[in-house]
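What you see is the complex with one protein chain gone and the rest in place.
Let's look at chain A:
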Amino acid sequence: MRVKDVGDTAFAVDFDDGDRVVALYDAIRRVGPLLGLVETVPSLRSLLVIFDPLSISRAEMEARIRGLADRASDGDGGEGRSWRIPVRYDGPDLDAVAQACGLSRTRVIDLHAGRVYQVRMLGFMPGFAYMGTLPEALRLGRRGEPRLKVPAGSVAIADDMTAIYPWESPGGWHLLGSAEIALFDQTREPPALLAAGDQVVFVPL
């Protein structure tokens, strides 16, 4: 674990292993409100800790987080929920992905739907969950030409990640299918359906 400055109001706790990010994120949430802690943002191999420098010093905040990290690494993680999300595999890039990977359409679907993904982080847009990791055989870079409009609900892949677009937005991922699911609802608490650490399985319709 490595701690790096992100200005004077935050630091990043970097790990080699994404599981430890989620474990620390959970551990911090479990202890309840910490004086001076504004919020934490988990990402692939890093947890961003944002604090109020007028309420707590950087040194003191770091000491508290390190204490929690020591306990979190004892490996109780895995508090995430499990989701089964029905997917209609009718995406506009399904054939192109099959061709680029040298697989049949059916094989692409079987591979994509045939494993349990873990939500590694949310970002890009509210409720957009990056889930990993994709089977090696399906790993492609982003599209050469990003789309200006990707429909909400699109199930997509890029690099070693898969995701569902919660909003219509521009996007450069390959679209394999669609899911009818409200990934973000600002009237709900929490508004995002998925959270870092959750496990997701796609069920072909």
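In the analysis below, contacts are C-beta pairs under 8 Å (C-beta built on N, C-alpha and C of every residue); 3 or more make two chains touch, one makes a residue touch a chain; residues count from 1.
Keep in mind that, in the parts below, contacts and distances are computed from a predicted model.
Its record in UniProt calls the unshown chain "Allophanate hydrolase", which is the match among "Amino acid ABC transporter ATP-binding protein", "Galactitol PTS, EIIB", "Allophanate hydrolase" or "Hydrogenase maturation protease". Across A:Pro53, A:Gly67, A:Pro86 or A:Pro146, the residue that sits in touch with the chain not pictured is A:Pro53.
Touching the chain that is not shown, out of A:Gly36, A:Gly80 or A:Gly123: A:Gly123 (per the contact rule at the top).
Within the full complex, the residue among A:Tyr25, A:Tyr89 or A:Tyr117 touching the omitted chain is A:Tyr25. Mapped onto chain A, the interface with the missing chain covers residues 4-10, 12, 14, 25, 38-48, 50, 53-54, 57-58, 121-130, 167, 184, 186, 190-192, 195-196.
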